[in-house]
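Shown here: the complex without one of its protein chains, the others still in place.
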Amino acid sequence: MRRRMRFFSDNAAAACPEVMAAIAAANQLDTAYDGDALSGRLNTAFSDLFEAPVEALWVATGTAANSLALAALCPPYGSIVCHHDAHIQNDECGAPEFYTGGAKLLLGRGEGAKLTPETVEELIGTIRNDVHQVQPAALSITNATEYGLVYTSAEVAALGELCQRSGLAFHMDGARFANAVARLGCSPADLTWRAGIHALSFGFVKNGGMSAEMLIFFGSQHRQATSYRRKRAGHLLSKGRFMAAQVLAMLENDVWLHNARAANKSAALLARAAGKRLVLPVEANEIFLKVTPEEAAQLRAQGFDFYDWGVGEARLVTSWDSDPAHVNALAAAIEAL
Amino acid sequence: MRRRMRFFSDNAAAACPEVMAAIAAANQLDTAYDGDALSGRLNTAFSDLFEAPVEALWVATGTAANSLALAALCPPYGSIVCHHDAHIQNDECGAPEFYTGGAKLLLGRGEGAKLTPETVEELIGTIRNDVHQVQPAALSITNATEYGLVYTSAEVAALGELCQRSGLAFHMDGARFANAVARLGCSPADLTWRAGIHALSFGFVKNGGMSAEMLIFFGSQHRQATSYRRKRAGHLLSKGRFMAAQVLAMLENDVWLHNARAANKSAALLARAAGKRLVLPVEANEIFLKVTPEEAAQLRAQGFDFYDWGVGEARLVTSWDSDPAHVNALAAAIEAL
Amino acid sequence: MRRRMRFFSDNAAAACPEVMAAIAAANQLDTAYDGDALSGRLNTAFSDLFEAPVEALWVATGTAANSLALAALCPPYGSIVCHHDAHIQNDECGAPEFYTGGAKLLLGRGEGAKLTPETVEELIGTIRNDVHQVQPAALSITNATEYGLVYTSAEVAALGELCQRSGLAFHMDGARFANAVARLGCSPADLTWRAGIHALSFGFVKNGGMSAEMLIFFGSQHRQATSYRRKRAGHLLSKGRFMAAQVLAMLENDVWLHNARAANKSAALLARAAGKRLVLPVEANEIFLKVTPEEAAQLRAQGFDFYDWGVGEARLVTSWDSDPAHVNALAAAIEAL
Partner (left out) sequence: MRRRMRFFSDNAAAACPEVMAAIAAANQLDTAYDGDALSGRLNTAFSDLFEAPVEALWVATGTAANSLALAALCPPYGSIVCHHDAHIQNDECGAPEFYTGGAKLLLGRGEGAKLTPETVEELIGTIRNDVHQVQPAALSITNATEYGLVYTSAEVAALGELCQRSGLAFHMDGARFANAVARLGCSPADLTWRAGIHALSFGFVKNGGMSAEMLIFFGSQHRQATSYRRKRAGHLLSKGRFMAAQVLAMLENDVWLHNARAANKSAALLARAAGKRLVLPVEANEIFLKVTPEEAAQLRAQGFDFYDWGVGEARLVTSWDSDPAHVNALAAAIEAL
């Protein structure tokens, strides 16, 4: 039987060997919650990576990371500016509303799920400064975006300046932060705190992890409250050593970056094959391309598994473990359409 | 250097070999969230175990399982009757309050963290039936209790009858449910739905799992709402196959039961050694005994690691992987005090 | 000194004489909360008015009425479809999110803040039926709308059919329900439950009341939960007799309807004067018209008090107690521009 070739989601990728080995090794440790030696090394490890003191907490999902970040940055009576296509708006079943205690999301438009300072400024300009309206308290962007575009450090910094000027806290949903860094070749610091980011959801699971995502605070003011919020949300795992182990394994030798580069490389190869079919530039590991239903069926008949994206479009997602043979085969199949 | 001998928490126990093997095997699967084949088998597997149709959802912590159960069973304006020493009251940082949207806990007393129908009836009798008071909506008991006692099927059924009579939903926190079943030698069905339980938090992590706990609903009415609540709480892991794999591995060949028996057996051995020092009968895998600070220090000097429990008492916890040599050594050391 | 002529808000209108007299009379009663004879008559009085058994609860604000209704009709993990310009979206500081425990609002467009079945259907069609997205649970419309338009019974019924077909509960924000009924000359029943409405916020304060608004449930299923929610929101006033008294006084002799007719009549007079300046048809007691900043200044110089509404537009609001002399003067002034 012919094997299905997976391009529908990086959530379906395997955990990478370094992570599996680290999990096995962590099984020798025996301390509960986050009292273990591995969890104890996280602040230092991420402070090194970000060249600044950070607070680093593991959680089991990106949704939890995003929501805990937003609960720290936005009061129940505030709103969070984000893109109309943001994951926090469309794919987390109201988690930000739940964690914040009923904050609102204020939605902006922009190609490829990207926001600009102009859009954000216009959006917050629609809110009267009185008690009848929920006041904007935070901005959340996704990098790489839900449509595979990447904000450069300069673009983030421009938004960061607006945030500072407007009294907004600034959050980055980095479910594919690694892919963005890999694309830009910049330092993680330049893309985050140096550009005004206060909290980052740093994704590891799509990129080769098994079950650990990181919430990074640049500065220490939110650590304590978030520790309580994490516990009361049921995200303080009793065997937290397995969480820390995964992440530390991916930091070591820049596994996180190598994995992201591999995914991006596969995507670039598919992008070249797609050529004029591309709906958007391919800057990370997602490809949106125009295909007729018949063409999509044709690709599927060859064993390629992917999602339709509206009418006449499809989404392909590569991952750290995309099989080069599959990628090449898909590239050829697209060119042959 | 002498090795530390661990008796402070079953949260510190290793993941058992069957779980580690299952995790490795699950890494071959590639479907996201709970759309995988393993997650798809959970309802059937647990329905078999419980001899009745159940809905079975994995989550990452017992706190999440408890809170999702309670949010299903108690409205924001209701209260949950539980023991003053219940985990949901003392050790979850207000998770039930967070998940329910502000329900109250109504606290009862009883030796060894056990409630009786009389206590519960008296407690709900203190509440006037008017809108000024939060009305009791659910009862939550822990089996085995936080003090290592076990409710028999008959005891649970007596509480279940009271619940039915009083219009209360009935939840069991089974962080150590396996230990209770192992102790009683009863069927899981007798200890739960046949005794009136509506929802069970079925613990796997303390008993040899890595990161997966189960929430079991007896009946289908709460499944849908809870699926949404789980997602918005950030507990729908994107690689859910690793969660289902752990649990299925522990169901197969009754690993869960064998593990619990091993832990109980070690505890029984220590209980015999403790003799008159015992504060409470030992019915599961926790031993509470009287030791002076000097005696505690003496035990620690020999490498035994455990928690003091108030003044003049200590708690010992055994687990599926307690080293028999350590257990025997501790038993001897206690006898020698 | 010349008197300011008020056209900026019906919230600024006086309490009508019948209400003031009823409040004075209620001061002879002496029972607490809603245990008084007046509050006890509300269900009957409103059941008579609506020709069907209803549950009628007083609260102090329209925001509370709306939010309690929505909390009854929409779970925390659901969404409420409403117009982009709805009061619940723009002017209640996130009250629906607070009361529901974090539900979302799903926003539609349409002239004059009116929704059509097509718009609603399209909107709910954008939501995938999976746990990643908040599912629509209720529809809320405002009648008369925030822009002074009126939904006819047939228009409401068309939306009601869609709600039934789609499993949505149906709420009407009737802050100016009286004005809508006055305009249509229909029965309150035709405009509500016969058209599929489940809950109505029935406004009295803008229409001559002092501090009492009514929440009406068509059917009894939400009464009990809402009684608890009202209490825990701090809306069970300890001297509730003053609340019931106001409302009963306005029901007697159709004061509510006469007051609304008076306000509508004044608005119609201004609408005729505005002629081609009208931005929208005038169907209730609000007039939106085009005026240049200079013209607006000219009107204000003559003592007319009103709000600008964006650039080049103004909003005039009449009320039950609009002084005919002021109305005539304003009509003349507009014609003279």
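Order of writing sets the chain letters: A, B and C. Residues in each chain are counted from 1.
The rule is short, and it goes like this: a contact is a pair of C-beta atoms (placed from the backbone, for glycine too) under 8 Å apart; a residue touches a chain by one contact, two chains touch by 3 or more.
None of the values given here were measured: they were computed from a predicted structure.
The missing chain, though absent from the display, is touched by one residue of C:H235, C:R261 or C:R277; that residue is C:H235.
From the options C:E18, C:E55, C:E92 or C:E283, the residue with contact to the unseen chain in the full assembly is C:E92.
Only one residue from B:V131, B:L191 or B:A245 touches the chain missing from this view: B:V131. Screening C:L107, C:M210 or C:A268 against the full complex identifies C:M210 as the residue touching the chain left out. Along subunit B, the points of touch with the absent chain fall at residues 76-77, 79, 90-94, 97-98, 100-105, 131-134.
Within the complete assembly, residues 6, 9, 11-15, 20, 23-24, 27-28, 30-33, 59-65, 67, 92-95, 97-98, 205-206, 210-211, 228, 231-239, 242-243 of subunit C touch the chain that is not shown. One chain is missing from the display, and on subunit A it is touched by residues 75-77, 101-102, 131-132, 134-135, 225, 227-232, 236.
To be clear about the criterion, only the chains that are shown with their structure count from here on.
Overall, the chain located most centrally, as judged by its C-alpha mean against the mean of all protein C-alpha atoms, is A. For the pair subunit A and subunit B, the distance between mean C-alpha positions equals 34 Å.
Spacing of subunit A relative to subunit C, judged by their CA centroids, is 43 angstrom. For subunit C, the set of residues touching two or more other chains reads 76-77, 101-102, 131-132, 134.
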